[in-house]
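Let's look at subunit A:
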Amino acid sequence: MPEQLVFAMEVILNGLMAGVLYALVALGFVLIFKASGIFNYAQGVMALFAAMTLVGIMNGQVPFSHLINAIFGAHITHFGWQVPAAIAILLTMAVMVLLAWCVQQFVMRHLVNQEPIILFMATIGLAYFLEGVADLMWGSEIKSLDVGLPQGINLWIDETTFNIFGYGFFIDNLDIVATVVAALLVIALVAFSQYTKQGRAMRAVADDHQAALSVGISLNFIWVMVWSVAGFVALVAGIMWGTKSGVQFSLSLIALKALPVLMLGGFTSIPGAIVGGLIIGVGEKLFEFAIGPLVGGATENWFAYVLALVFLVFRPQGLFGEKIIERV
Partner candidate 1 sequence: MDNTQSAAGGLHSLPALLHRNAQAFASAPAYREKEFGIWQCWSWSETAQEIEALALGLLNLGVREGDFIAIIGRNRPYLYWSMVAAQSVGAVPVPLYQDAVAEEMVYVLSHCGARFVIVSDQEQADKVIEVQDQLHQFEHLIYLDPRGMRKYDHHQLHQFSHVQDQGRAARDEWITDLHTRRDKLNYDSTCVMLYTSGTTGKPKGVVLSNRNVIESAKNASDFDGLTSSEDILSYLPMAWVGDFIFSIGQAYWCGFCVNCPESADTMITDLREIGPTYFFAPPRVFETQLTSVMIRMEDASKLKKRMFHHFMAHAKKVGGLILDGKPVALMDRLKYAIGNALVYGPLKDTLGLGRVRVGYTAGEAIGPEIFEFYRSLGINLKQLYGQTEATVFITVQPDGEVRPDTVGVPAPDVEIRIDDSGEIFYRSPGVFVEYYNNPDSTASTKDAEGWVATGDAGFIEEGSGHLRIIDRAKDVGKMADGAMFAPKYVENKLKFYPDILEAVLFGNGRDRCVAFINIDLTAVGNWAERNNIAYASYQELAGHSRVLETIQEHVETVNRSVAEDPMLSGCQVHRFVVLHKELDADDGEMTRTRKVRRRIVEEKFADIIAALYDGSDSVSTVTEVTYEDGRKGSISATLNIRDAAVMPIAQKMAAE
Partner candidate 2 sequence: MLDASDGYVTEDGRKIGGVVMEMRNITLRFGGVVAIKDISFDIREGEIRAIIGPNGAGKSSMLNVISGFYVPQEGEVWFRGAKRPPMRPYEVARQGIARTFQNIALFEGMSVLDNVMTGRLNFMKTNIFQQALWKGRAEKEETLNRAAVERIIDFLEIQHIRKTPVARLPYGLKKRVELARALAAEPKLLLLDEPMAGMNVEEKEDMSRFILDVNDEFGTTIALIEHDMGVVMDLSDRVVVMDYGKKIGDGTPDEVRGNQEVIDAYLGVSHD
């Protein structure tokens, strides 16, 4: 087999793995958008916030320590204990649920029946607010996150491919885990929305508020639930990205990477988010591999957006999105 082709295969595989992580973030967007019609700009920041909270709890960091120290002149930064990853994840989830409740109680509840653009603006505000809170709570330094996920080259794949192609593929174990987790997450989410009482209620609310009320569904409860689920997805995404590239504020920028993914896949489709993520992941890696050297590299920074732009022109509803029909 020609060498170039083998390299390309490795690139594609790596692209798929990266795509899964994009898809994870996009999934959070789709979920909230479907259930509430809100495009949640803060989804990326929520992932960052979740990851920071997780690291903070695991390290026994004192929240708001700078603030406390500044006011009281103290010098506490850590409680002096380490929390096991599993418990820390549960605690973080509890924080995310609390966050969801706050978002609903203090922001969204007051914006019922507002234009989508107002809601969108609100989430932009939320994003900056949350970023500030995260900074204040846990500090702005880059931290590493290790919840015990396997990392590093997968030796089995390396050996197997070496035996076949005479060249070992470099596939990160973490990427494999991310893929599996993403698959499980999607299955769980679909099962939740299709087969549970709460899932049914969630779909009902997304469809028609008035009708949902008339069958006894509390809108508040459902929205808190939706934001909690989005928080859960953000936590998963935060763990994956954080483990991969450290917990830092640039993490919130991955939210922007999710945008082209959504344009490709459609804002309302869960399979769309996955396929879109994979296409962007593979596309940008492959483009960098094939065209990158000709144009001086760093194509990964803009390729996804150009691809999304092209899509917007030819298929504005995305690959799987519902056709946009404006009724006159």
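FYI, contacts are C-beta pairs under 8 Å (C-beta built on N, C-alpha and C of every residue); 3 or more make two chains touch, one makes a residue touch a chain; residues count from 1.
On how the list was made: all candidates are chains of the complex that A comes from, given by their letters.
Note that the structure is a prediction, hence the values are computed from the model and not measured.
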Q: Given that all of 1 or 2 sit in the same complex as subunit A, name the one that actually touches it.
A: 2
Q | Residue numbers on subunit A that touch candidate 2, as the complex places them | A | 191, 195-198, 200-201, 203-204, 206-208, 210-219
